[in-house]
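Missing here: one protein chain of the complex. Every other protein chain is in place.
Coming up: chain A.
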Amino acid sequence: MFKKDISAGSKSKVKSSAQRGIRSKVVDQYPLLEPYMDEIMPKKEQLDLVKLPDRVALYTLSSTPLFFQHMDDPLLPHLSLIHRYPSCFPRLRIDRGAIRFVLSGATLMAPGLTSAGGRLPNDPQDGDGEFGMEELEPGTVVVIEAEGKENACMVGVLKMGTAEMKKVKKGQACEAGHYLGDGLWGLDLR
């Protein structure tokens, strides 16, 4: 989505009614963020909407990017927000070999997740249940972590359900929404 460098378009203030709407959408989509919402989007502070190319809207708190959205698609968290609240999102893990593909903006392929270094929900190798027990449906927003790394490297929308991935072990798994080093990551919001 942000393979190229982008620059910020017009910036406008989000009305307080709309701001409440966004807040409740965020909580609906990411219930685990609820306890932190007053920190992430303090009620009294002004949320801004920054227009990005290709009908993407980015919500920011002064110069801190929070969520972005393509048209009426689900709100996706910016990676810097994910890094601050890592376990509040559905997560998967890719093996080390897949990292450089993800960082170059490629669509994530299933083998990167189904291999020994990858992790899916309800994974026998995931003793602590860190990656959840419930299979995820196509269309779910997932945060992609990486083998041997502490911080997530991508967030995107699943193209294939995780149960299906385990079965077929090939094909496109997740669209590259936003990844470390992409245009959104490099966006200058000052």
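The definition used in the following text is that contacts are C-beta pairs under 8 Å (C-beta built on N, C-alpha and C of every residue); 3 or more make two chains touch, one makes a residue touch a chain; residues count from 1.
By definition in this document, contacts and distances are computed from a predicted model.
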Query = Absent chain per UniProt: "Translation machinery-associated protein 22", "Multifunctional methyltransferase subunit TRM112-like protein", "DnaJ heat shock family protein" or "GTP-binding protein"?
reply = "Translation machinery-associated protein 22"
Ask   = Thinking of the whole complex, not just what is shown, which of A:P74, A:G117 or A:G132 touches the missing chain?
value = A:G117
Request  = Can you list, in ascending order, the chain A residues touching the missing chain?
outcome  = 36, 39, 80, 83-88, 95-97, 99-100, 103, 117, 147-151, 153, 180-181, 185-186, 190
